[in-house]
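Step one of this worksheet: look at the structure below.
Note that one protein chain of the assembly has been removed; the remaining protein chains are unaltered in position.
Lettered A, B and C in written order, each chain numbered from 1.
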Amino acid sequence: MTGPHRITAGLLTDAAKAIGFSFDGRTLTGLAGDTLASALLANGVRLVGRSFKYHRPRGVVTVGPDEPCALVDVLTKSGREPNQLATTLELATGLAAESQNRWPSLGFDMFAINDRLSRFLPAGFYYKTFMAPGWAWERLYEPLIRRAAGLGRLQAAISDHAAPAETLHEHTDVLVVGAGTTGLAAAALLGASGLRVLLVDQDVALGGGSLLDARWTSWREAMLATLAKLDSVCCLPRTAVVGAYGHGVFGAVESLAPHRIAASGGLRERMRIIRARRVIFATGSVERLIAFPGNDVPGVMLASAALGYLHRYGVAVAHHPALFLNNDEAYEAAFALADAGVRCAGIIDVRPASKAADRARARGIEVHGNAVVAGVTGRRCVRALQVTDADGRNRRTIAADCLLMSGGYSPASALASQLGAALVWQSAIAAFTPALDSASGYVAGAARGCFGLAAAAQDGASAAVAIARDLGRILRISAPAPDLPVDPQGTSTSAVWEIRGRGKAFVDLQHDVTADDVRLAQREGYEHVEHMKRYTTHGMATDQGRIGGLVGSAVLAAARGVPLSRVGQPHPRPYLQPLSFAALAGMEVREHFKPKRRLPLHQWHESAGATFVPVGVWLRPLVYSKQTGWDPVLKEARAVRHSVGVTDVSTLGKIDVQGADAGRFLDFVYANSMSTLAVGRARYGIMLREDGMMLDDGTVSRFGPEHFLLTTTTANSAAILEHLEFQLQANCPTLDVLLTDVGDQWAQFALAGPRSREVLAAVVSGIDVANEAFPFMATAEANIAGRTGRLFRISFSGELAYELAVPASEAQSVWLAVLEAGKTFDIKPYGLDALNTLRIEKGHVTGAELNGNTSADDLGMQRMLKKQGDFVGRMLSQRSGLSAPDRLQLVGVRPADAARRLRNGAHVTLRETDTASLGYITSSTPTVEREGWVGLALVAGGRARIGQRLFARSVIHGESLPIDIVSAHMLDPENLRVRA
Amino acid sequence: MLRIPCPWCGERDEIEFRYRGDASVSRPAADAGIEAFTTYTYARENPRGWHLEWWLHVAGCRKLIKVVRHTLTHEIRAAGRADESLLLPPEGSGE
Amino acid sequence: MSAPEQNPATADGARVRFGPCATAIVELAARRGRSAAVEAVAARRGLPLPAYGRATFGGGQLAISVRPERWLLLSPPATPGLAGDTWQEACAGNAAVIDLSSGLAVIYLAGADSAEVLIRGCRLDLHPTKFPAGHAAATVIAQVAVTIVQLPAARLLLTPATTARHFAAWLAATGAPFGISQTGAVPFTAISGESFS
Partner (left out) sequence: MLWEGLRGHTGWPHAWRKAEPRPRYQVVIVGGGGHGLATAYYLATEFGIRDVAVVERGPIGLGNVGRNTTIIRSNYFQPDNVRFYEFSLKLWEGLEHALNFNAMVSQRGTLNLFHTEAQRDLFTRRANGMRLQRVDAVALNRAEVKARVPLVDLDNGRYPVLGGFLQPRGGTVRHDAVAWGYARAASAAGVDVIEQCAVTGIRRDGRRVTGIDTTRGLIKADTVCLAVAGHSSQLAEMAGLTLPIETHVLQAFVSESIKPVLDVVLTYGAGHFYVSQSDKGGLVFGGAIDGYNTFGQRGTLPMAEEVAAAAVTLLPGLARLRVLRQWGGVMDMSMDGSPIISKTPVDGLILNGGWCYGGFKAIPAGGMTTAHLIARGEPHPAAAHLDLGRFAAGRTIDERGIGPYPYLH
């Protein structure tokens, strides 16, 4: 019977399967199907943790996910997982758990002194203290507070990324949240109508409240059998809806059973994103605590918990329990325990009389009507209770080893609230119920205050009928078959929130918030419920204060002297249950975090020993060497300047533009004119944003009267395509233009260097590549190494250069042909670094200069702007601010001392020690042909400063070196080479 | 999460689209002057309520579409092709 | 919506498999107001162009419509008479004809668990009642553009060439719990073999 308190067979436990586990190093035995909490209770373990602030002894309070106290660390091979709920943590062989927030041991905890000092540590005490001396907060007080705060310890293990995770995308007609009698009845009806239904419940078994009442077993089993037969219905136990996100979208997390975790390679949870046309919230209700002195002593728990441990796990939470309650439903715990042979020490009912009390007395259970619990004797476990009449008189002591409390039931309305439901006060049940408009969803059963299993089932059926009607289905039957057991006659709840007396009465057990703390907040003016919450941290712990939230509001209302309905309760935010980052992240993490875009020649580059660098989503060859430093880079660059090199520029965005109005459209999106471009010619072009700033640059080539190809920078390719599609569809809707992304279709290589023409001649056929026949900025279709491709005479390097474009699938053969043809000239492939070196020397801009804050004028391109005709950015580029003389303008820079290196990000100043920045260096590189470095910089009034000697200050490197401001066109300003 | 009813592709998750701003403003004529373009470029009605807006369905049909969305509740009342003229529901409705 | 561990992969992982499918691809993009003319041209060539969101098979080619007034035509590589240039002539003035054979990778995905794998990344409703054979849609999976074509007994996934390797890696990782297997090149006949009803 694994444990002295295991008195009968449980619904979920397998008496045949004993499981060993350990708690605080102590080896214990439970059953398959146990939670850690049920196994501990079965073994008579009451003390399971220390509280957050006062380090008071704490025990198990609930039987499920609302648990505020029974949090433990779980030790796994990959580390230590904090704050696991013992009440939902399923027992697995070898499970090792440790209690939290105690030192040195659970039994004796040094920090428990806080409890004795508690009068000096009221809510918000830290706002008023720890201020002197000035330095002391970070260095003294804060570290102390931080060490004391926090519950579990996270032992981070990098290896945790191995933990698999997955996100499933679900679609359904109706999502039914909660599989109690309400949800089961609704799902069965909806499923029978042929609608797709997703029925989810956070519990390991479907049935909700019907799991705790033997009279409902046959009905429940009949329902589950019906559902299993319906193809259109999918039932997901262990699945908690954690957020409602509107538009019928819900986030849900399925927790896998221990044996499943093993079977699926360590997968722990499964995130499900559910898209539903309609939803039913059949989320039931949550039992409330009562605030009385000592309501946190281990052994004080919810009545529903005792009922749950008995039915689900066959565990009696105590030998001699008493009950303190204000409603009939909670009596069921006493009756069930009595049936199982546990004698009840008495029931303290705040109501003078009730039907349930009569039934109890008829069974020989003593009921103290019109009475309250004024205190608890015992520190580490309940030994006795102080009971008085409701007016505080007639104090007596009742011996008991456990107190089951029930302050009534609050409908679980969080999801409905997230969808905008207003909360309406219902005095009959002393609780708020959500008022949700039917367009957003339906709330049914206990979730809308309709208590009683049969009544709830009926309510679920009605909701199903209404939804089926919304979705155009007519439901004939509206009563869930088979016949429902009859709900017992009941007397209504009478609200009780707090029993005032000496000692701490907690409204939030996990954050150690007492009723006095709430009153203090009110006295200090933090009287709005959101202020009180933030000041006291009430309801902000992992349990979100579900069992005590309304009690705190009630204490606040009493202190303010206003009705509870006016105080309300804090707005519930996602997530209903704490949710692991792994589950939320899904599998698009680490190597899958962002797509890897690979060049058509990626494998060749790899085999050639390239060092790759991530550029946006691309992987690009930086240099064909594993050696760091500039030498290999300069070797590649030198080949281009002196002979010939070839580089892979396939990352350029490439957009095919066709149509009768293609030229007109390009005139509109480019600042310079494109319609005037002759067929067979290419042109450099710049695009502006509507605010007149530079957006992007590239080339435009014309293949035919109605056919253009434009290239964009690598970084902006996607954004430019979207920009053009927007401009075309929003601002030029009548134009006959077709935009097609051909970026992946074409591989493109730049063949650059004085010998490039000779290499080209060897690989192309059917075209005369002589300078006159194929001049600078010419373009043509060509047969390249036997493949149909395109040839451009374009230069980014400043040398005589060509770009060859061929279909990506032909890339390798053409690339190899070029290398072969180049052998005689010692051709070298060059990477991104060399490419950069070359373009910096030439004064060509890239993203470092096109940084979103530069205008065409800043970059010396004002002359390119069309004088005639509209184009994006035209008007606002004329604003005074964009041509102010002190704007940062593009210039070249050279260190006065050729031996010194430049640094990107160094600021330009007038004098060596100036603190006023005149601008900064954007790009720099060692030069290929001469000693020393060159760079590009954006300098205030830069063009007028050409010839001046200024300083490049990199304070973080402790440098300030003299630099000469020169023209950005540092190499071959007359463009002789490219035209050679 | 928004589920946007693309007139071409049907209801899709918001991540398939790129928002492109207020669709009720149109670009001034070329000669409208700097002030008109300043207003067009910088001024925003930014309503707390119904909003006619552009979305580009980048992961689907790549069409620019118009959507009538409530900026507080996120309710989408209508969606149409770029050339359709969609009417905004009366102010204050739909909250 | 069953979970992986409920579908143990068979020894050869045949419950789900995928492989590259070599095809020639051209896109017909109708010029403004010329889509009817393009459809007429295609019809004359024995290929009835599909309605939006559909795929049709004819004249040895698979036509897919996931962009308004545009059609992707898939055909066996280098088949005389089906190549882009012949369409170029046929559609002159009515459509831009753009070769995308190198721009898009075509993946053939088949097996009982292929839907199970896809819902772990695909946000569309692929339920047989909502997405039967002959349906096609462009969407995004694993942050990559993917066009899904539902064949009677398999699916084609078209994805940009430069991210195809990333997508295949995602597919392999996501399918691993289902014992997904990666096959060699799938011949075009595997597509043409599947008849649309």
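Following the convention adopted for this analysis, a residue touches a chain if its C-beta (ideal position, glycine included) is under 8 Å from a C-beta of that chain, and two chains touch if they have at least 3 such contacts.
No experiment lies behind these values; they were computed from the predicted model shown.
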Missing chain: touched chains present in the view: A, B
Options A:A257, A:C381, A:A585 or A:M864, residue touching the unrepresented chain: A:A585
Per the touch definition above, residue among A:R220, A:R448, A:R953 or A:R977 touching the missing chain: A:R953
Residue among A:L12, A:L168 or A:V249 touching the omitted chain: A:V249
Contact partner of the left-out chain, one of A:G30, A:G49, A:G152 or A:G568: A:G152
Candidates A:G183, A:G692 or A:G942 - the one touching the absent chain: A:G692
Contacts of chain B with the absent chain, listed as residue ranges: 1-2, 13-15, 18-21, 34-35, 38-39, 41-48, 51, 53, 69, 71-74
Absent chain, residues of chain A that touch it: 78-79, 81-83, 119-120, 122, 125-131, 134, 137-138, 142, 145-147, 149-154, 156-161, 163, 165, 167, 243, 245, 249, 251, 273, 418, 516, 520, 523-526, 528, 530-531, 534-535, 537, 540-542, 544, 573-575, 578-582, 584-586, 588-594, 596, 613-615, 689-693, 719, 847-848, 851-853, 876, 879-882, 884, 903-907, 909, 915-917, 920, 922, 953-956
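In the analysis below, only the chains that are shown with their structure count from here on.
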Chain contact graph, described as a line, ring, star, complete graph or other shape: complete
Which of B-C and A-C has more C-beta pairs touching across its chains: A-C
Centroid distance [mean C-alpha coordinates] between chain B and chain A, Å: 26
Length of the line joining the C-alpha centres of chain A and chain C, rounded to whole Å: 32
Multi-partner residues of chain B (at least 2 other chains): 62-63
Per-residue overlap in chain A, given as positions that touch at least 2 other chains: 273, 275
Footprint of chain A on chain C - complex, ascending: 1, 3-5, 27, 29, 31-32, 96, 98-104, 119-125, 127, 130, 142-144, 160-163, 165-167, 169-170, 173-174, 176-177
Touching residues (chain side chain B, partner chain C) in the complex: 8-10, 12-13, 15-16, 59-63
Complex interface listing, chain A residues touching chain C: 166-171, 196, 234, 236, 256, 260, 263-265, 267, 270, 273, 275, 587-588, 591-592, 594-600, 602, 617, 656, 658-660, 707, 735-738, 740, 742-747, 807-810
